[in-house]
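Yeah, one chain of the complex is gone here, protein chain that is, but the others are all in their spots.
A, B and C are the chain letters, set down in written order, and residue numbers restart from 1 in every chain.
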Amino acid sequence: MAYLTSAPLDLGRLVARVTAPARGGIACFLGTVRDHHGGRAVRSLEYSAYEPMAEAECARIVAEASTRWQAEVAVEHRLGHLRIGEAAVAIAAAAPHRDAAFAACRYVIEEIKRRVPIWKRELYADGTEAWVDPTRSAGSPEGRADRTVPHAAPGDAEWGV
Amino acid sequence: MAYLTSAPLDLGRLVARVTAPARGGIACFLGTVRDHHGGRAVRSLEYSAYEPMAEAECARIVAEASTRWQAEVAVEHRLGHLRIGEAAVAIAAAAPHRDAAFAACRYVIEEIKRRVPIWKRELYADGTEAWVDPTRSAGSPEGRADRTVPHAAPGDAEWGV
Amino acid sequence: MGVSTSTTVSVRALLFASYAEVVGRGIVTLTLTAPATVRSALQQLRGLPGGLRLPERPLVAVNRAHASLDTPLSANDEIAILPPLSGG
Partner (left out) sequence: MGVSTSTTVSVRALLFASYAEVVGRGIVTLTLTAPATVRSALQQLRGLPGGLRLPERPLVAVNRAHASLDTPLSANDEIAILPPLSGG
């Protein structure tokens, strides 16, 4: 299963993949391209990835969520050029009950942001461009001191919603 | 805006209604008909409502979520006969960031279950039927002692996710 | 006004789902002694055939908003007796 795609994302297709008679709750998330970031007007985005690792890391995250919440999870992340309002990431997590569905969905988006090697380049309305560095926009001028991303051991953190 | 419908729900349409360039996170929930409940095999469901109050209560819940999380929320609840796997409720909540989108989405489904006058009749595989009483399946033989549902004052409970 | 204790209040009571089955009807017009509350309306409904199967403290609404047994009723109010909700 490929998690990365250059085609527009289709949440309905992901929902269809996880729907089943025994699963009564489906929580979804769509992350879309905003028209502003850090006070600047954004015109479009360019996503790139360390593709084989990104695929492997997505597979690990999905497996962790599936095991921990007995959930069926479908995820896609788009690469390439995206316009304002288009979806960059789509997640559908189905479970017998909604608590697990929400928790699994939330876990997947947080872990994607934390662990999957994907980079966003913003193209601004004024014609300039820049790589997005969340560690700087978070207020730390030199980024985090320690950038090691250990594998999340499911159970380490609380992802209840 | 009508919140109740007898037509199949379309999450994509709800997502389209809340998508906007300033809103980067869209959290959704679909509640679908499960094939089992309380250990019994379910064949289909019948939803009915106190319709004018259900519409009014949905409008209040949406307004509360919109105000509290600066979110745009779309909701539909289906009435009538539903088959296994079909969606009974669909919610899309869009906000500038995902924390607010998830919190708004979660708030709306919890408040719908708690406050909106809708009733579910289960048709079982063995040919029998019964109204669903969540206060009994929760283990209390006579239901909750106090069934008053006060209006939720936004801020009373924590809905963070 | 004045001798209001002798006046009456007419309200429309709605019953839904299992409660409509218990009483055998979904709409009942009630004439209550003023000052009326949801409690006095419920008391009258429980006097109907099958009415004792309505709980003593059900979920109730007045004019399409959740209410309590102490909520006062005025003429032409719409009161609803709601079985445990199971939407969503």
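In this text, contacts are C-beta pairs under 8 Å (C-beta built on N, C-alpha and C of every residue); 3 or more make two chains touch, one makes a residue touch a chain.
As the structure is a prediction and not an experimental result, all values here were calculated from the model.
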| item | value |
| --- | --- |
| Touched by the hidden chain, restricted to displayed chains | A |
| Sole contact to the chain not displayed, among A:V42, A:A71 or A:A88 | A:A88 |
| Candidates A:R13, A:H81 or A:K113 - the one touching the absent chain | A:K113 |
| Contacts of chain A with the absent chain, listed as residue ranges | 31, 47-50, 52-54, 56-57, 77, 88-89, 109, 112-121, 131-136, 142-143, 145-151 |
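We take it that only the chains that are shown with their structure count from here on.
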| item | value |
| --- | --- |
| Identity of the most central chain, Cα criterion | B |
| Separation of chain B from chain C, taking each centre as the mean of its C-alpha atoms, in whole Å | 26 |
| Chain A and chain C: spacing of chain centres that average the CA atoms, whole Å | 51 |
| Chain B, residues touching no fewer than two other chains | 31, 109 |
| Shared-contact residues (touching 2 or more other chains) in chain C | none |
